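All protein chains of the complex are present and in place, except for one that has been dropped.
Chain IDs A and B follow the sequence of writing; residue 1 opens each chain.
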Amino acid sequence: MNSHNTNKNMCKRIFLNDIVEFLGNQVLYIHGNPEDIELKYLKDPHDLDEFTLDWINPTKSNKQQIAENTKAKAIISTKDIEYSKTLEENGKVLLIVDDPKLCIAKIANAFFVEEVIPGVHQTSIVHPLARIGQNVFIGPNCIIGKCTIGDNVVLEGNNYLYDNVVIKDNVEIHAGAIIGSEAHNFVEDENGVNLKFPHLGSVIIGENVLVGASSIVSRGVLSETNIGNNTKIAQLVIIGANNIIGENCAIRANTMISGSVTIGNNTIIAPSSTIRDQIKIGSNCFIGMGAVVTKNVPDGETWIGNPARKLR
Amino acid sequence: MNSHNTNKNMCKRIFLNDIVEFLGNQVLYIHGNPEDIELKYLKDPHDLDEFTLDWINPTKSNKQQIAENTKAKAIISTKDIEYSKTLEENGKVLLIVDDPKLCIAKIANAFFVEEVIPGVHQTSIVHPLARIGQNVFIGPNCIIGKCTIGDNVVLEGNNYLYDNVVIKDNVEIHAGAIIGSEAHNFVEDENGVNLKFPHLGSVIIGENVLVGASSIVSRGVLSETNIGNNTKIAQLVIIGANNIIGENCAIRANTMISGSVTIGNNTIIAPSSTIRDQIKIGSNCFIGMGAVVTKNVPDGETWIGNPARKLR
Partner (left out) sequence: MNSHNTNKNMCKRIFLNDIVEFLGNQVLYIHGNPEDIELKYLKDPHDLDEFTLDWINPTKSNKQQIAENTKAKAIISTKDIEYSKTLEENGKVLLIVDDPKLCIAKIANAFFVEEVIPGVHQTSIVHPLARIGQNVFIGPNCIIGKCTIGDNVVLEGNNYLYDNVVIKDNVEIHAGAIIGSEAHNFVEDENGVNLKFPHLGSVIIGENVLVGASSIVSRGVLSETNIGNNTKIAQLVIIGANNIIGENCAIRANTMISGSVTIGNNTIIAPSSTIRDQIKIGSNCFIGMGAVVTKNVPDGETWIGNPARKLR
């Protein structure tokens, strides 16, 4: 029913040789014999057993010790671990790679994530004029307006997509996210009373974008709000109206981006940040946790604090 | 299905003369001939064409240039634009008004917003003892407790209204908003363990109030939480238990207002602000973005920062 990735629901058996084959030339060297080692889990150190595929974080200082003490039989590591007598005698297998965490992430996605079966849950309501691509999963209790949805899109459930939203291929949207609601835009009328400036624009979500649980992407006022390819939006984020957010950015949880903000590519906005309307943030920037950004941030800079200032 | 305002779904044709008639004596002067000019859109400058009704923001420095370069035929502007030869030769029509943005907002609401057809979506669940006014739209997947809802109310969808909530006329509530949940109120029992102080009160939402997507208005503990007429609440806002919020306020996105806070009229709380419980904020105040307000704020003052201090 829900598209949940998990250690616990896997049916097919996984062997270390399958993983060696999958990694191909990312495996620089194999110590020990990978034949007949069955793997069932990816787990944290406090919890693992002989059926766990373990990995050694290259930033740890006691890597050799971790490798020799783990209960796991199969270990992915950088080359600065020695295939010691202890490892050999215990029948451990060491796969040497350049980036163990990246390899584990790839393995997790390829072997340990439950496959999503495309389809529209019967409780979801899809506008008859919505255009839905191939291989799309729409979970329970979704409301899909007159939208355009690409291929291989996953809406986990309880999502609300207003009319005219465009979702490109390979987008993943978690429970409770809302795409296309109006942001806050009011003008004072002759009597000083708030009059809503209605939002007539829409939202375009690029390829491979992820929108986390209960996040909101506001529609534009007179044009579009645009999220670039590969950008990842965490939980309870607000993307304001008319934002133009570049590619491969990370917008972390609880961040609030006001209207008409422009962000370049590969920029990271740490959790609980707030960005004032009209602000331009460049590419390859880092905005610190809890920052309140009230000035433009040039390419490549790190800004932190409330109000945010450049970190030197 | 959803009550979406949009450029793209309009059926009836719109002519500039209809708009001139609608604005009445707000039009101070007309340069050029408004006959037979058809309008299809309100759009931003980078996107507009001859069917767009354009407007010139009075705060811009290069207003004359904007007017002469726009592809639009019809332009709403203040009187400091000259009806130059260029404008005349290109057949442009200039409507001179005092407040172009306010006029555009009125035109957008009157001509470019899809009409909401009253009714209760079949997937919504309304308590049999709820009292629902005339001309009410209740979108999909709403849960409506034993509430009282006035006339011309729009609940866009996926809204959760607890029992005893009172919603007055012309209120608009966006997707995912929750009205009447309990806030956080615990007492320590004899063993030092948290015991919930249950919330027995309710919520009264005044006329013309707007509640943005996924915002929460908590019910009162032993009395009511009260939102004054014309107050506009943005997205992912928390209104705490027993708040008394005045009229025509703007509570911007991601703001958290703790319990028993009192706010006067016409006050603006900028995004991502936090207000401590029991605080009194006066009328006509401005609380800056990301402010953390821990002291009372007298009428008319601007407070900013964490902790917030008066701006002089």
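As a convention for this text, contacts are C-beta pairs under 8 Å (C-beta built on N, C-alpha and C of every residue); 3 or more make two chains touch, one makes a residue touch a chain.
Everything numeric here is computed off the predicted structure, so don't read it as measured data.
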Under the stated touch rule, tell me which residues of chain B contact the chain that is not displayed.
123, 125, 127, 141, 143, 145-146, 158, 160, 162-164, 176, 178, 180-184, 186-190, 192-202, 214, 216, 218, 220-223, 236, 238, 240, 242, 254, 256, 258, 274, 276, 292, 294, 306-307
Chain not shown, touching residues in chain A
1-2, 4-9, 41-44, 46-47, 99, 101-102, 104-106, 108-109, 112-113, 123, 139-141, 156-158, 172, 174-176, 208, 210, 212-214, 230-232, 234-236, 248, 250, 252-254, 266, 271-272, 289-290, 305-306
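FYI, only the chains that are shown with their structure count from here on.
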Which integer distance in Å separates the CA centroid of chain A from that of chain B?
31
